[in-house]
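Missing here is one protein chain; the remaining ones are kept as they sit in the complex.
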Amino acid sequence: MQLGLIGLGRMGGNMADRIRAAGHEVVGFDHHPDKRDVSSLAELVEKLAAPRVVWTMVPAGDITESTIDQLSELLAEGDLIIDGGNSKFTDDRPRSERLAAKGIGYLDCGVSGGVWGSQNGYALMVGGTEADVAKAMPIFEALKPAGEFGFVHAGPVGAGHYTKMVHNGIEYGMMQAFAEGWELLEASEYVDNVPGAFKSWREGSVVKSWLLDLFDRALDGDPELGKLKGYAEDTGEGRWTVDEAVRLAVPLHVIAASLFTRFESRQPDSPAMKAVAALRQQFGGHAVVS
Amino acid sequence: MQLGLIGLGRMGGNMADRIRAAGHEVVGFDHHPDKRDVSSLAELVEKLAAPRVVWTMVPAGDITESTIDQLSELLAEGDLIIDGGNSKFTDDRPRSERLAAKGIGYLDCGVSGGVWGSQNGYALMVGGTEADVAKAMPIFEALKPAGEFGFVHAGPVGAGHYTKMVHNGIEYGMMQAFAEGWELLEASEYVDNVPGAFKSWREGSVVKSWLLDLFDRALDGDPELGKLKGYAEDTGEGRWTVDEAVRLAVPLHVIAASLFTRFESRQPDSPAMKAVAALRQQFGGHAVVS
Amino acid sequence: MQLGLIGLGRMGGNMADRIRAAGHEVVGFDHHPDKRDVSSLAELVEKLAAPRVVWTMVPAGDITESTIDQLSELLAEGDLIIDGGNSKFTDDRPRSERLAAKGIGYLDCGVSGGVWGSQNGYALMVGGTEADVAKAMPIFEALKPAGEFGFVHAGPVGAGHYTKMVHNGIEYGMMQAFAEGWELLEASEYVDNVPGAFKSWREGSVVKSWLLDLFDRALDGDPELGKLKGYAEDTGEGRWTVDEAVRLAVPLHVIAASLFTRFESRQPDSPAMKAVAALRQQFGGHAVVS
Partner (left out) sequence: MQLGLIGLGRMGGNMADRIRAAGHEVVGFDHHPDKRDVSSLAELVEKLAAPRVVWTMVPAGDITESTIDQLSELLAEGDLIIDGGNSKFTDDRPRSERLAAKGIGYLDCGVSGGVWGSQNGYALMVGGTEADVAKAMPIFEALKPAGEFGFVHAGPVGAGHYTKMVHNGIEYGMMQAFAEGWELLEASEYVDNVPGAFKSWREGSVVKSWLLDLFDRALDGDPELGKLKGYAEDTGEGRWTVDEAVRLAVPLHVIAASLFTRFESRQPDSPAMKAVAALRQQFGGHAVVS
């Protein structure tokens, strides 16, 4: 089938390749002139036969919102938009209602797999109606890994991005668990071969996982991670997960702590610990570092 | 080669099968009369040709300690004991020194893989000398999964159990991350198909892992886990990991929180939260549940 | 001076007493007929000489919002509304702008002190303009404790409720710290006289505090807190504090954990720990409680 694909960056570009490799036609647009098949959204829409399916893979927030607004002017009743970016789940329902008013369908699709998805397939988490999912199914089939896993129709509009958000929250916790274990092993005088320990766990152990495979790969290139700073960004999903925990009264000790350690990693000095130092100085006359 | 194996329970029995399947001879002893090949440790030692290798796979603590003490009376210079139980790493060095005084070698071997190890192979983490590791290598080869992973000689005596301890600490964190994500998805009104979401992640996603495969398996049989109580034991390694974090000044937010939630799961009522309730009642006249 | 006071419940009723005791005239309205001085907001406004000051002390959210909307129809240019309830800080600016369009001033005032405020004075945290604060200062003076503390003009509109929110976040952390310490002392075999320990700390110790005084009072009446359930509500401010931590990338390990333990205290069974139990059963064949 035909697919319009907007956003041909690291994720979108790889996805286009994988979809084409499965025998589909991709008409791609990007704001970078050298990557794209068409030079405008209008041209993209023109090249597609109705009913059209257009996938947006651009940064979440204003860019996604304005891209979809523009598309909604160009598309026609019976067409379908799929947002595969990292939009917040609360954006999906209002967006789908605006599109529905014009007869345009909408699916939100959380996409996991990172730079490896092109080769391994992408895990897809989709929200929307059965009918809309059915229309796009050949594309989902092309993107997902072979076999029975890697795709879920999680619920109505919003469920796809919500599921992806929680997926990333879990990912934060798993990464932090590995990170803490690595720090402890490195700190201890008991274990000589820390990279070997992580490598060994790749088969037979309970912590066997793709993140472990990747960590082993990182240690292969830099056994003590001496080339890196202990600095980690966060990308929205972790924060929204904690916000949802607060809204729904769900205790997320581990996921919240994993988010907070990322915040800490970006502070040149900790304000809170200045306050602790100030208190220790006040009551105990404890020496402080200044 | 020949191996004496003491402890033929869930773990030890499966391991005996896997070692035999690799062509080795196992002489097994257990306190249950119906499982064992010999009826005493003395008989076990007699059946093995020197230099002997004897593997203990009995509950950590007093039982392991007394088993090894008895063996040390029966074995001779040049023999080797491997403790594959969940002993605390601090027990290993004193134990190896007592054995060394009699010329008996000692390896500590952390074993991961649970009830699946028999089929998938066990992840083995070993501490001891190169020479002792070499003596037991055919057995390790038989137990570990095929391929390059699943075995590490992590360092001197103690390093094996230490590595296993940290492995389990990481496991606690990963399990809690999945558990929190599942609770949030179940609590939310956005996602209809929570088991489907977990199943989908088994390929293509960043959280792809053996624990996820097992969780999917659990949800297949009981989609809302309605047959279970929210009650989890802990088995020593999690506690020791936190103790080590304290000793080495390593911040383990996630692993400690994962341990604490297990403690909480076993409390019929939370004493701490009684104290919070008491305070709220005192300052705010807030209604309390009694 | 004259004050219109809307809401004569536990907090508002006590405040009216304290304001009157300081020599001011309070015209009180409540939806309960037996407590009030006037039977409608219109009557309340009529009884006050312009420029009027009206204080709302009703439940945060819709009730506060509709009360202020009604007042804005009844008041005139130059009048002033003070919201002393637990409104969310994000409500204050839009509200003040709506009022400003009619020439009505607005102050948000966080009020701490609970049922003791009537006797000890209330801690007041105020947001708004200097001019509006000056108009209401006699009332603030009446409500606050004697002496130099107990009142802050924290910033523009919103700053009062924001400061109160953070105050409550800190309070959550302090309560949890006492609660954890109490649980540990009660669990230990080392200390016989736990209530005596808490009582002793009331003077001379580093943890000397009003919360400690209250906790001692609670233990006086119920030394093992046997009359209470370990169940604690949360009242909005704790949740908003964590939301703000997420928005501003501030790591609030302790305050978030204190909130999460309250969530846990209200769960008859922990979903997350069911998931942990399920995983333990799957990989280890560990016995589970069902």
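Chains: A, B and C, in written order; residue numbering restarts at 1 for each.
By our rule, a contact is a pair of C-beta atoms (placed from the backbone, for glycine too) under 8 Å apart; a residue touches a chain by one contact, two chains touch by 3 or more.
Bear in mind that the values here come from a model prediction, so they are computed numbers and not experimental data.
Trainee: Indicate each shown chain that the hidden chain touches within the full complex.
Mentor: Across the whole assembly, the hidden chain touches A, B, C.
Trainee: So one chain is hidden, and I want to know which residue out of C:Arg20, C:Arg98, C:His167 or C:Arg266 touches that hidden chain in the complete assembly.
Mentor: C:His167
Trainee: Check each of B:Leu5, B:Val38, B:Ile81 or B:Val242 against the chain that is not shown and name the one that touches it.
Mentor: B:Val242
Trainee: Can you say which of C:Asp132, C:Glu180 or C:Asp234 touches the chain missing from this structure?
Mentor: C:Glu180
Trainee: Could you tell me which of C:Arg36, C:His153, C:Arg239 or C:Arg280 touches the chain that is not displayed?
Mentor: C:His153
Trainee: Considering the entire assembly, which residues of subunit C contact the chain that has been omitted?
Mentor: 89, 112-114, 117, 120-125, 127, 144-145, 147, 149-156, 158-159, 162-163, 166-174, 176-178, 180-181, 183-185, 187-188, 190-193, 196-197, 199-212, 241, 244-245, 248-255, 257-258, 260-261
Trainee: Write the list of subunit A residues that the hidden chain touches.
Mentor: These residues of subunit A touch the chain that is not shown: 10, 114-116, 175-176, 178-180, 182-183, 186-187, 210-211, 214-215, 217-219, 222, 225, 227-233, 253, 257, 261-262, 264-265, 267, 269-286, 288-290.
Trainee: Please give every residue of subunit B in contact with the chain that is not shown.
Mentor: Missing-chain contacts on subunit B: residues 206, 234, 239, 242-243, 245-247, 249-253, 256-257, 259-261, 263-264, 266, 272, 283.
The working rule: only the chains that are shown with their structure count from here on.
Trainee: Suppose every chain is reduced to the average of its Cα atoms; which one is closest to the average of all protein Cα atoms?
Mentor: Of the chains present, the most centrally placed is A.
Trainee: Going by C-alpha centroids, which chain is farthest from subunit C? Tell me that one.
Mentor: B
Trainee: Where subunit B and subunit C touch, do the two copies share over half of their residue numbers, giving same, or under half, giving different?
Mentor: same
Trainee: Distance-wise, how many Å sit between the C-alpha centres of subunit A and subunit C, to the nearest whole number?
Mentor: Whole-Å distance between the two chain centres: 38.
Trainee: Determine the centre-to-centre distance between subunit B and subunit C, using the mean Cα coordinates as centres, and give it in whole Å.
Mentor: 47
Trainee: By residue number and range, which residues of subunit A touch two or more other chains?
Mentor: Subunit A, residues with two or more chain partners: 206, 245, 249-253, 257, 260-261.
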